[in-house]
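All protein chains but one are shown at their positions in the complex.
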Amino acid sequence: MVSQVPQIAVKTEAVVKNFGETAVLRGLDLELPAGEVTVLLGTNGAGKSTLLRILAMLTQIDSGSVSIHGSDIAKNGPAIRAMTGSVLHSPMLYADMSVRENLMFFAEMYRLENVDDLIVKTTSQVGIEPRLDHRIRTLSHGFQKRVALARALMHDPQLLLLDEPESGLDSQSVSRLEKIIDNYRSTGRTVVITTHIVEHALELADRAVVLNSGTVGLTSTNPSQDRAEILAANSSESTSGALP
Amino acid sequence: MMGSFAVIWEIGRKDLLLEIRNKDVVVAIAGFALLVLVIFTFAIDLNQSNAKLVGPGVLWAGIAFAGVTGLNRAFALEVEGNTLEALMLAPMSRDLIYLGKALGNFLFIAVAQIIVIPVFAVLFNLVVFRWEMLVISLLTTIGFSAVGTLFAAMSVRVRAREVMLPLLFLPVVIPLLMAAVESTSHIVNGRSWSDISQWLQLAVAFDVTFVVVFAFIFQHILED
Amino acid sequence: MKKAIVCPGIGTGTARLAIALILALSATTALSQSSSAQDKSILSGIVVGVETDNNDRLTRFAVSDSTGTVTTFELSTNTEFGLENQSGDRWVSSQGEEPAESARRLRDHRERFAPITVSSQNGIATSVVEREEGKLETNLGYLFAVFAITWALFFAYVLYMGRKQRVLQHEIAKLKSSIANADRT
Partner (left out) sequence: MINKVLNRLDPLLILSAALMGVALYLIFIWVPTETNQGAVQRILYFHVPVAWGSMMGILVVSGSSFMYLWKKNEKWDRLAVASAEVGVVFGGIMLLSGMIWARPVWAVWWTGEAKLTTALILFFIYVAYLMFRAYFPPGAHRQRLAAIIGVTGAIDTPIIYFATNLWSQAHPPLVTGPAADADSTLGSDLGIVLLASTIAFTFLFIFLVQNRYKIRKSEDDLVELKRASSTSVMTGAN
């Protein structure tokens, strides 16, 4: 089943995205091989979240092209979305429905089968099964995040997009998340992640990409070794936003 | 294909479930429309001929204005928790999101009408309970929700969305509003099917056009 | 603020000039314009006779022009009427539609000595209308209003565009120079 996935999971060519007067991505060229965990780094406004939103098909690019698993997202949107799971900034859940109702509803949107078993399986993976029948509104931010993660994992995606997934999670949940990411890598699937806890992420990742004002500033295929260089690239930019 | 219908239905059902829990939208629509009716009973001397003359107009104008506020609220609910984006992540063609949301809005306005129309009949002393009225109200509600859903999705990110939605929505639905008012006034005057058939044809044409075109065009709206 | 800055691109100054010229030219022509040439089959005067049949329907009427010559007109069903009553409300219809009302209106005109203009062909009236010269001023007022509003709005719009373009060009120039400065340093 997994075998026919192409070598390149994510490929962007000359991607430009502007929001009004702010240029967010200025001709981004990126190639992420399948089966790797990539950590996206860069200062605020470097375009990490925007890139993830583009890959998740929530944001349209102004020009350029993006393909996932070798097919253009502008053409094969639904098919690609079926293979992609995303946890973005907000948990994106219906506050007045319970965890189970939310997951049931989204399972329906993904047209999944054996929904009850699936929910039990994924919720135990992220550790929320005791709260299955609580309304989202009553849950803490960390729990909401875990529900969002469960939704992203439910359809067993080939590509997992995580935008600062650790925010709001306790250390136990973070290690659980790392286990999930490891598991994804070992089954040949791809994970793209942005994070605050850079040092830790460099240990975990196979590849680090530092974005610098909308383009690729630095790519490293051995992040735990290139640590000093990456950290320098990542932090030196943090002062560059200021006017000279 | 069946899967698509199931998705549309699930989105509509989810909206209804949330509405049963929150009672945000239907109460807003029905309450607003009822207030319009009540105010007009004071504003106009309602003898029988006056009621027949202005009643249908008041009814549908009230529902249109109330519908706008309701649609605004309904879409804001989907955007507040960013859940619209969760729907966009799902592997379905995005016209299904439109059709599902339109189905939900259709149900809201329809339920509000079930409350409003009987009150209208009582306040204005008019006979409206004929099966033609059911057809009229069905067609009008389809059109309102088809146009309103798209425009609500568009104006939800606008600074002044409370102003923007009616400005977009009302001019576009005027033909449908005319059809609803004219055929309702035929009904309260005891006319028959043949008198209103032309207006109903117009309403059908309006509904079909906008549902089809807007479903097709909706994909351009969602992604920012 | 220097007023001397000419706006680039759009040429507002010249547009202003041209439109002012057009406005002046046409205003003078409009004012000098009186009732203009009319067809030979057109006659203006006062109603002196109205003839009806048994059902009070108009059959013939007679008009006396300024020289005192009386002309009698026959009617056809296509004869059109555009007549006003004393308070100025215009009634528009045709002989085929309301032959009795036309007789009543003409009698009313006869009593008020209100002038009418009759267009005719071979002695058969084609249209019978209020004579306009008497009220030329009020009518010209409407024409003037349209004219003034049309050009005032276009003028204002062109001005608005000129100003906008000027502001934009100014900002662009400012940014360009600041970028050039930044590159140099």
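As written, the chain order gives the labels A, B and C, with residue 1 at the start of each chain.
Keep this in mind: a contact is a pair of C-beta atoms (placed from the backbone, for glycine too) under 8 Å apart; a residue touches a chain by one contact, two chains touch by 3 or more.
As the structure is a prediction and not an experimental result, all values here were calculated from the model.
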- Message: I'd like to know which visible chains would be in contact with the absent chain if the whole complex were considered.
- Response: A, B, C
- Note on the structure: Contact with the hidden chain, among C:Asp53, C:Glu74, C:Glu111 or C:Glu171, goes to C:Glu171
- Item | Those residues of chain A which, in the complete complex, touch the missing chain | 18-23, 26, 60, 62, 213, 236, 239-244
- Query: Which parts of chain B are in contact with the chain that was left out?
  - Reply: 150, 154-155, 157-160, 164, 167-168, 170-172, 174-175, 178-179, 182, 198-199, 202, 205-206, 209-210, 213, 217, 220-221, 223-224
- Query: Which chain C residues touch the hidden chain?
  - Reply: 6, 9-11, 13-15, 17-19, 21-22, 25-26, 29-30, 33, 35-39, 42, 80, 82, 89-90, 92, 117, 119, 126-127, 129-130, 132, 135-136, 138-140, 142-143, 145-147, 149-150, 153-154, 157-158, 161, 164-165, 168-169, 171-172, 175-176, 178-179, 182-183, 185
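The rule is short, and it goes like this: only the chains that are shown with their structure count from here on.
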- Task: Name the chain with the Cα centroid closest to the overall protein Cα centroid.
- Result: B
- Message: Quick check: how many Å separate the C-alpha centres of chain A and chain C?
- Response: 69
- Message: Taking the mean of the C-alpha atoms as each chain's centre, how many Å separate chain A from chain B?
- Response: 38
- Express in whole angstrom the distance between the two chain centres, defined as the mean CA positions of chain B and chain C. 45
- Among the residues of chain C, which ones contact at least 2 other chains? none
- Task: Any chance you could list the residues of chain B touching two or more other chains?
- Result: none
- Query: Which bits of chain B are touching chain A when the two form their complex?
  - Reply: 3, 6-7, 10-11, 14, 17-18, 21-22, 81-83, 85-94, 223-224
- Message: Show me the residue ranges of chain A that touch chain B in the complex, using the header's touch definition.
- Response: 56-60, 77-82, 84, 86, 88, 90-97, 101, 105-106, 108-111, 151, 155
